[in-house]
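With one protein chain removed, the remaining protein chains of the complex are shown where they sit.
Here is chain A:
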Amino acid sequence: MHSNRYCNRIIVLPFSVLLEIRVKPDNSGVVTDGVKHSMNPFCEIAVEEAVKLKEKKLIKEVVAVSCGPQQSQETIRTALAMGADRGIHVEVAGKDYETLGPLQVSKIMAALAKKEDAQLIILGKQAIDDDCNQTGQMTAALLDWPQGTFASEVSLDGDKVKVVREIDGGLETIKISTPAVLTADLRLNTPRYATLPNIMKAKKKKIANVKPADLGVDLTSRLEVLKVEEPPQRQAGVKVETVEDLVGKLKETGRI
């Protein structure tokens, strides 16, 4: 009986990703000015899982956290409309936002997890714009918490979490103690459409504003982006008449 009530608070980290990728003319990065963001699909799955756990009455509160400029609030609102209880917007803008990467985010998450006394952190496994797949793992390391990554199934069992992970060899089932970090993979669930009543309720839910400095987090990046370029244009192929020609061409270009 009491075991069902152990988990009190989950933090989800919905991240927004760029909808349109264009490389900047000076090859220093990707254009972010005026480009619309939307919630990362894996993060949608993470938010859905957290809300599901709350609906099963296994946890009491879902807090949605997002790091970024003003427009990150839209992403938090979407999470609130899906069923999160309150939001925290960690303000990161301008140059800091351009260099914001998994290391900085995981430091922020670690600080917040301690401050909010969370039992579970659920994130999307990776963002579809940078494909890093690092934040969840780094956060767990900083907190020294167990991690269940690439989760395709999550079940709470007292103070333990059973996670079925999607790995190259198939499926791996592990049991980890809470507090823990989980990252959501594609087949974990199908995110719900935000219903009208929930979208309207989301307006009244609180979003707290926090600065990284307040959490004692240093945002300086350890990475320097040297160059960003588009993949090379696909070149036309060449047709040859005979097999001998083909072998000749292959030798010519040093392939064989």
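In this section, a residue touches a chain if its C-beta (ideal position, glycine included) is under 8 Å from a C-beta of that chain, and two chains touch if they have at least 3 such contacts; residues count from 1.
Quick note on the criterion: contacts and distances are computed from a predicted model.
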Chain not present in the shown complex, as UniProt names it (candidates "Glutaryl-CoA dehydrogenase, mitochondrial", "Dynein axonemal intermediate chain 4", "RT30 protein" or "Sodium/hydrogen exchanger"): "Glutaryl-CoA dehydrogenase, mitochondrial"
From A:E74, A:E98, A:D130 or A:E153, residue that would touch the chain that is not displayed: A:E74
Candidate in contact with the missing chain, chosen from A:L142, A:I176 or A:I199: A:I199
Hidden partner chain, residues of chain A it touches: 17, 19-20, 34-36, 38, 41-42, 44-45, 74, 77-78, 81, 128, 186-187, 189-191, 193-200, 202-203
